[in-house]
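Complex shown without one protein chain; remaining protein chains in place.
What follows is subunit A.
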Amino acid sequence: MAELIAKSPCEGLLPFSTGSADLTELWPDHMTLIAPYKGKDIAAAAALKSAHGLDLPLPGQSSGDAEARVIWFSRGQSLLIGPKADASLEGAAAVTDLTDGWSVVELKGKGIADVLARLSPMDFRLSQFPTGKSARTELKHMMASITRTGDAAFQIMVFRSMAATLVHDLKTAMEAVAARG
């Protein structure tokens, strides 16, 4: 039996740095979609809280940290990133493993809102997009999920099949912003 070696979505493409901003890949152990059944939002929120200590996010929000994070992921859906989803969620929500479906990168440093402004119509200025805020939006024609995870840090996700395009577009925008000084 051949020994299979798992490759991350951005294998061989990252990290990348311009000196002022850094782009790295995050490769979470688990990513799980949590879609509460009709009328079960409160039960799903309670299950998430007791199993993982996290608050089910309102639209456009997220909670948690790098170890265990849950982000609003579109209408009626949240994404648990990090831990394996507890079985207790399954009574209140449709629970779907998406671990291999999305690529996740982190953009950190100076000028990161300017980088995103070149790629997305959303207003990512740090004054308008506070830490914890999360949005589904367009990033260079790709459907993306973007979450502000720190003072100068964004988590950016697109479908795994678009990982190379994501890295290319982010690198190009980072170089252009860095060139302006």
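A few points about this structure:
By our rule, contacts are C-beta pairs under 8 Å (C-beta built on N, C-alpha and C of every residue); 3 or more make two chains touch, one makes a residue touch a chain; residues count from 1.
One rule holds in what follows: contacts and distances are computed from a predicted model.
Protein name for the hidden chain, per its UniProt entry and selected from "3-isopropylmalate dehydratase small subunit", "Oxidoreductase", "Sarcosine oxidase, delta subunit family" or "protein-glutamate methylesterase": "Sarcosine oxidase, delta subunit family".
Among A:S20, A:S50 or A:S74, only A:S74 touches the chain left out of the display.
Contact residues of subunit A toward the unshown chain are 59-60, 74-75, 121-122, 135-138, 143.
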